[in-house]
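First up is the structure itself, then whatever we jot down about it.
A protein chain is absent from this complex, but the other protein chains hold their places.
So, chain A:
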Amino acid sequence: MKVSLFITCISDVVYPRVAAAIVKLLNRYGIEVDVPDIQTCCGQPAFNSGYWDEARASASTILDAFEASDFVVAPSGSCTGMIHHYYEELFKDDRVRLAQAIRLKEKTYEFTQFLVQVLGIKDVGAEFPHKVTYHPSCHGTRLLGIKEEPRELLSHVRGLELIALPHQEDCCGFGGTFAVKMSAISGAMVEEKADHVLVTEAEVLVGLDMGCLMNIGGHLEYRGEPVRIMHVAELLEEGVRRAHEH
């Protein structure tokens, strides 16, 4: 059974610790992870901006990278959502690529989906004695329907106090190139999201997408607020290590 990691470009280049956490965590269950080297980016930045030829050039590396995989796991609801929701549209005029896209969609999972739905793991045996709040990113929630999986996983972490994020369903204002193109609107959105995070008095903000977390975390830092941002995989992996130290 070949389980492959779709690193995602942001995790590869900016947050390698997230991809590493997934590999280490899965290793504990005996799952050997394969990391095809030809993968780059799902193509979403170009696709969402309307540059579909450019998006296809990037997305094709993903289609080719995972041809031989049985399962593909990604640390992002947004990149997984791109494959699930838009690849068929993107490749609709290319029969070979379209067939590849459909096969990829069937086997690609966001990380918490993979853990809970595929492996049936809800309690990884982690310990993390901190106040944590969770931001459900839009694409994971609305394109993939991820609602319970991360909560289920976090609810079993010993010592973790999960505080509900007010207006959690509101977008953080990242939106890829939107944050740069419409920076004032995006700035207003992230400001409001950060206000809500601060209301919870959480020490850690956890999520499924490093794009959103980079946005909210970057703004919190800009305001001098010491809230740590973590991917759910990072939190679980760190929590498992902590539990084993005792």
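Operating definition for what follows: contacts are C-beta pairs under 8 Å (C-beta built on N, C-alpha and C of every residue); 3 or more make two chains touch, one makes a residue touch a chain; residues count from 1.
One rule holds in what follows: contacts and distances are computed from a predicted model.
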**Item:** Protein that the absent chain corresponds to, by UniProt name, given "L-lactate dehydrogenase complex protein LldF", "4Fe-4S ferredoxin", "Nitrate/sulfonate/bicarbonate ABC transporter ATP-binding protein" or "Spermidine/putrescine transport system permease protein"
**Value:** "L-lactate dehydrogenase complex protein LldF"
**Message:** If I consider the whole complex, including the chain that's not displayed, which of A:Ile38, A:Ala68 or A:Val199 touches that chain?
**Reply:** A:Ile38
**Asked** On chain A, what residues meet the omitted chain?
**Response** 1, 7, 9, 11-17, 19-20, 23-24, 27-32, 35, 37-41, 43, 45-54, 57-58, 60-61, 70-71, 86, 88, 92, 95-96, 98-99, 102-103, 106-107, 118-121, 138-139, 142-143, 169-171, 173-192, 214-215, 217-219, 221-222
